[in-house]
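Right, one structure below, let's go through it.
Coming up: chain A.
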Amino acid sequence: MAILLEGRKVSRNFGGLAALLNVNFQVRSGEIVGLIGPNGAGKTTLFRCITGVHPPTFGRILFKGEDISKLMPHHICVMGITNTHQVVKPFPEMTVLDNVRVGAFFGKGWVRGEVKDATQEALRVLEFTGLTSKANFLARNLTLPDRKRLEVARALATRPELLLLDEVVAGLNPTEVDRMIRLIQQLRESGITIFMVEHVMRAVLSVSDRLIVLNFGEKIAEGPPDEVARNPQVIEAYLGKNYASGKSHYA
Partner candidate 1 sequence: MIKLNKFFPSIFLFVLLSMIIPETGFAQGPKEIILGAALPLTGGQSREGGYVNKAYAMAIKEINEAGGIMVKEYGKRIPIKLIIYDDKSDNTTSVQLYEKLVTEDKVNVLMGGYGTPLITAHTIVAEKYRVPYVNGGGATGAIYQRGMKYIFCIISSIEKLSFTLMDWIAIQQNAGKVKRPLKIALVGENTSHGKEFRQGVLEKSKAAPDRFSVVMDEPFELNMKDADPLLQKVKAANADVFLADARLADYTTIHRRYTEMGLYHLIVSYGPRGPEKAARDALGPASDYIVSCNWWNKDIPTPATKAFADKYQKTYNEQAEWFAATAYEAFRVMVKAIEDAGTLDKPKIRDALAKMDMRNSLVVGGRVWFEPNGQINNDHLIMQNMPGGKVALIHPKDVATAEAIIPIPKKR
Partner candidate 2 sequence: MSRSWKLWVGGPVLAFLVLIPFLELQGGYLQTLGFLTFLYITMSTAWNILGGYAGQTSFGHATFYGLGAYTTCILTLRGIPALLTIPVAGMIASLYGLLWGYPCLRLRGQYFAIATIGVGEATRLLMLNLDDLIKNNSLLKGFLQKGVLTGGATGLMLPTPPDIQAYATAFYYGVMGLMFFALFVSWRVKNGKFGLGLFAINMDMDAAETVGVNTTRYKILALMLSAFLVGISGSIYAQYVFYIDPQTVFGFPMSIAMVLMPIIGGIGTLIGPVLGAVFYIVVQDRILTANLNLGLIKLSLSSLHLLVYGGLLVLIILFEPKGLLGVHHRFNIWWNKRKRRSLAATEKA
């Protein structure tokens, strides 16, 4: 599979503190890659580097071989990378349909100014994400699971090749988590590459092809989920040293 997104020694400083340090990563077309790590490990920062909100201080990010590390977020979006936000950011006073239409109008799948086309595209995405019945609700009146869906729908309407999902299942109950996982799998089937930050391990393990683990802004592990889960460094980062050694004891 071709490399879709590649980061080379991506670093990001905030006021002298390194939030990311020399992170190398690759995302291939058609993959679902999970990004995990304890709180403050730099996962969201990495996403922000990719989407151009906080461009990397050093290092380069390549999308289909093109350097995108200096581009504005809207430009990156039009190139085919979209993200959802950890704290959902719907446009609260707009209807669900309009929220998605913004994505349809402005994203990569740019519909040339035709309201009708954009609306159709938006409706198609709503159908796909199961929000059709709520198309005319104001976004602020949605429940959290629906807002998360809307976040995905809006991103999807931009017709991304690469979708960055930042904790889309956080705060959902188990049934809702399952529904979201199914949606993510459907997305992959429709040909979209997915790079996701997730804390709910059940979700991330069940869908990811590969995991990348960050700790203190550095990459500490990478590989298939089960392999990563056995990685002592990862266990230490999550459970502490004693647990890692204790595990063998209990086992």
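Selection rule: all candidates are chains of the complex that A comes from, given by their letters.
Convention: a contact is a pair of C-beta atoms (placed from the backbone, for glycine too) under 8 Å apart; a residue touches a chain by one contact, two chains touch by 3 or more; residues count from 1.
The structure presented is a predicted model; accordingly, all values stated were derived computationally and were not measured.
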{"item": "Candidate from 1 or 2 that touches chain A, complex-wide", "value": "2"}
{"item": "In the complex, chain A residues that touch candidate 2", "value": "51, 53, 72-75, 77-78, 82-83, 85, 89-94, 98, 101-103, 105-108, 113, 115, 118, 154-155, 157-158"}
